[in-house]
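Of the protein chains in this complex, all but one are displayed in their positions.
Chain naming follows the written order as A, B and C, and within any one chain the residues start at number 1.
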Amino acid sequence: MKAVVYRGPFEIATEEVEDPRIEKPSDAVIKVTTANICGSDLHPYEGRAPLDAGMVLGHENMGVVVEVGAAVERVKVGDRVSVPFNIACGTCRNCDAGWTNACLRANPSGKPTAGYGYPMMGPYRGGQAEYLRVPWAEFNLLKLPPGTEYENDFTMLSDIFPTGYHGTELAGVRPGDTVAVYGAGPVGLMAAHSAMLRGAAQVFVVDKEADRLALAEKFEASPINFAQTDPTEAILEATGGLGADCGIEAVGYQAHDAAGHEHPEMVLDKLVEAVRSTGRIGVVGVYNPEDPGAATEGAKKGRIGFDYGSVFDKNIAMGHGQCPVKRYNRHLRDLIVAGRARPGAIVSHELPLEEAARAYDQFDKRIDGWTKVLLHPAAA
Amino acid sequence: MKAVVYRGPFEIATEEVEDPRIEKPSDAVIKVTTANICGSDLHPYEGRAPLDAGMVLGHENMGVVVEVGAAVERVKVGDRVSVPFNIACGTCRNCDAGWTNACLRANPSGKPTAGYGYPMMGPYRGGQAEYLRVPWAEFNLLKLPPGTEYENDFTMLSDIFPTGYHGTELAGVRPGDTVAVYGAGPVGLMAAHSAMLRGAAQVFVVDKEADRLALAEKFEASPINFAQTDPTEAILEATGGLGADCGIEAVGYQAHDAAGHEHPEMVLDKLVEAVRSTGRIGVVGVYNPEDPGAATEGAKKGRIGFDYGSVFDKNIAMGHGQCPVKRYNRHLRDLIVAGRARPGAIVSHELPLEEAARAYDQFDKRIDGWTKVLLHPAAA
Amino acid sequence: MKAVVYRGPFEIATEEVEDPRIEKPSDAVIKVTTANICGSDLHPYEGRAPLDAGMVLGHENMGVVVEVGAAVERVKVGDRVSVPFNIACGTCRNCDAGWTNACLRANPSGKPTAGYGYPMMGPYRGGQAEYLRVPWAEFNLLKLPPGTEYENDFTMLSDIFPTGYHGTELAGVRPGDTVAVYGAGPVGLMAAHSAMLRGAAQVFVVDKEADRLALAEKFEASPINFAQTDPTEAILEATGGLGADCGIEAVGYQAHDAAGHEHPEMVLDKLVEAVRSTGRIGVVGVYNPEDPGAATEGAKKGRIGFDYGSVFDKNIAMGHGQCPVKRYNRHLRDLIVAGRARPGAIVSHELPLEEAARAYDQFDKRIDGWTKVLLHPAAA
Partner (left out) sequence: MKAVVYRGPFEIATEEVEDPRIEKPSDAVIKVTTANICGSDLHPYEGRAPLDAGMVLGHENMGVVVEVGAAVERVKVGDRVSVPFNIACGTCRNCDAGWTNACLRANPSGKPTAGYGYPMMGPYRGGQAEYLRVPWAEFNLLKLPPGTEYENDFTMLSDIFPTGYHGTELAGVRPGDTVAVYGAGPVGLMAAHSAMLRGAAQVFVVDKEADRLALAEKFEASPINFAQTDPTEAILEATGGLGADCGIEAVGYQAHDAAGHEHPEMVLDKLVEAVRSTGRIGVVGVYNPEDPGAATEGAKKGRIGFDYGSVFDKNIAMGHGQCPVKRYNRHLRDLIVAGRARPGAIVSHELPLEEAARAYDQFDKRIDGWTKVLLHPAAA
């Protein structure tokens, strides 16, 4: 089959690779109809996270089941499905507790996390390819209504829509709350959309890219361009000096200031300023224990010297980490079908598999308007 | 009346001061039967937190109501009461939400927190004195059974028992959990006691002082002397390599290593190591936005460069801050009366008001066995 | 002042009564700008609930503060305020726990509930009058933006908007849920509106009155006319045979079938049919321990013989009772100000105080289009 293969930093190729097959009775193989490029795919692309040459990329996948193992009954050949980016066994202690992002069994390295085509997530090939093997398919796959409707919405169910929603869950967004989202990339936009779905009274989205802030407005959020306006001042003014009830970090360790310099602690500091006493912060932007390319000595070792004294002083609660997609994707699917959620509104480009190299290049350069790119290896 | 007055760093005097009186219709005045010395009283004592000379000290107070304002009906003269260390108006937005530690109205400075006889907590005199004025008395006072029974247990209801319990709440301790408490001072011991009351399967308490670790055992906890044993290794071994479900920080910014050097990030780092993926950490040990005497340049500005990358990587949730005493003190009182809780077991010394200076001196020097000191200004 | 006075069943008069005044330092007096007639005002009107002749009616009140007692500081003369229908002391055990609907001190009868101008709720005069005394004003009053904007929305904050929202809270409505609301009266409509604000995927509203079902559609709900369609069948079909995730009872003990006969157990039975296994039901429609006018012998004693065996069999959770308005009104106010909530859309009539008798008559007869009546004793 054809697949998008990682060759090294800034080097991507669409190549012929071996077809996947059923390896265990709990496996399924799907024909991929849509595979998105994710902002975190850029971490290995930029050489910021180590990945073996030859790995098939892609962890945001959906498609149609073409083969199932002997132990797979709930999901059937022909079912249209969304594939959560987390690979989870469904029966370990963390999976039992709903933390499918921290499966204790799926990653042979022993690290409690597994996924497709991504550094440190195990030996699983990605889905930017014609076909994809899905382990523990009965547990992991989410069924979708048959056909091709909502394809661009449903494809957000594998990662970024649940991830944005997870940010609102970690931040405890409740009806009537004011929410400050830092980062108007795809995850930040999904967090803003989720916050509105949960009944937030007002959602601020902070970024410096005009095209992204315009998308935030589409989701009824209030954009703040931090290159022009101090977000802390704007949010304090809008909240009578109290600050936002909830903050969401959707940027991560590579935060850049308006001048383009990297400051790993910048977004956390701004959130601590903008969030009210007794408020809550959900962090879904990625921070790493090791980051040799980091801008500060501390950050190279995962040490982010942000204003933690104020976190204590303001009684702020913080939740962190990757999203357990299965915890949310069913309900988010139902919101799409009901016409209430429309995450596909952020899609900027739809390309065939063969144009992956160009897509990575443009997306990485943050070329204006390249917000979210979908690859379509196969028609449904 | 007689009162314990702050004169400056390492200078305490028991002096005559003006009697308190009803200033507003919502006030009460109590005759203090017991006022504890708290570890955080040592922050100004050591000159580590600024306090005006002449301030009456003491925020852990209980006694008997001797006078009430015209708007106070629920509480009556003669009632035995516990006084939460937080002063809360009972009607602002934070009080409404149960965050009485972050009252928006009680502190004239505008800072959302108020209390008795403590730096930055407002102009309210402390209770290491014969009498104490209690603002918003109807809201703040907790009634106790009349008499003198359980005095040493009830006196822990004003701060450290609820504060330790708050640590378990922030850490989400559930029946069957394994809990790691760092710090075997009074708050850490109360956290360990609380964790057992909530049904923890096993509670580790980490410290280097043998007398304090012995008290931890009294509460059925498993002591770890970090001067002799690596706590991370011990906890990982006891949990099959997974780590504790919950961690509680009961040390704060002045953490010292076994050699006696201050390391503001040390305890957080050890907790991040010891707590399992998807675990939860409750931080009730104090961190400050400003700490001119801190051991590192960052910490002077509240920047604690701990291993935050691993917090994200391990999906750890963290809760922070002072305890809203009223949220817990009623239920904890009932557990004392039912004979299930016995926080008074940590009391090491009971002294008259006149011996306050000696008590501060011995307690500050962490003289062996000076765990928790009660002052008794008056008999009930 | 002028006030709407209860004279006996079906007998209402607008009369001169004595002005209210500050009786305690915690009181305030407000000039009433809007006082709604509530469906539950019809219980005494119809003689179904006992009320003393001479009582001023009205528990859905808002206005402007004209006088405050010595202990009232947070609320000031001139503040525009919403008055929750519950009178709560703010410091008893139930108030502390956020159950202001079950205050243990406000009702001299000892019954744990108090309110204005309503049977069994204490000696407090209602607000269908020019002025109203508000006990524990600092605790009970919710401040509103000054002026007259949103008057018809804000006036729903005293009872029915929070009560409808409470139904969704008791039913645990979460984003993506399917919700079945029985009853399209004002409370049912507010429940439907609240469910959408909380992110429900689909909300069914069941009634037999076309005008009310048309209002349900305004709130994006799906109406079911039970005189024409079996709601259980419709809901099961829409949910793949599973049933709704959540059910809300917004009818109460006087439920009537399509033929107009009263069946006290009817709505509960239909909800148990329509709600899925492991689902949740919130009951805000009123049931009473004593109801001498009930249609069955059991119901006269509060015994409602509904299909409880299926409640157990289906693992259904049920929450019940009056709404603690203060728990929700602040956030709902913010949603109105943000333009996301518009509860005033159900207002059908706005009348001066003098037309109260006619309003009760028309409303009681459920004359088509008399959905929600506001009385305006004074201009703001």
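Note that in this section contacts are C-beta pairs under 8 Å (C-beta built on N, C-alpha and C of every residue); 3 or more make two chains touch, one makes a residue touch a chain.
As the structure is a computational prediction, the values presented were derived from the model and not from experiment.
Across A:E138, A:D230 or A:E262, the single residue that touches the chain missing here is A:E138. Within the complete assembly, B:Q202 is the residue of B:Q202, B:Q254, B:S310 or B:Q362 that touches the hidden chain.
Screening C:V286, C:L332, C:A356 or C:L375 against the full complex identifies C:V286 as the residue touching the chain left out. When the omitted chain is restored, the residue from C:S26, C:N61, C:N94 or C:Q362 that touches it is C:N94. The residue touching the chain not shown here, chosen from C:P25, C:G47 or C:P112, is C:P112. Between the chain not shown and the residues C:R21, C:K76, C:H320 or C:R358, the one that touches is C:H320. The chain not shown here touches chain A at positions 24-26, 69-71, 74, 89-93, 96, 98, 105, 138-139, 326, 330.
Although one chain is not drawn, its touching partners on chain B can still be listed: residues 165, 174-178, 194, 197-199, 201-202, 330-335, 337-338, 340. Not every partner is drawn; the one left out touches chain C at residues 93-94, 97, 99, 101-102, 104, 112, 170, 242, 253, 265, 277-278, 283, 286-291, 298-299, 301-322.
Heads up, the rule we're going with is that only the chains that are shown with their structure count from here on.
The distance from the centre of chain B to the centre of chain C, with each centre set as the mean of the Cα atoms, comes to 42 Å.
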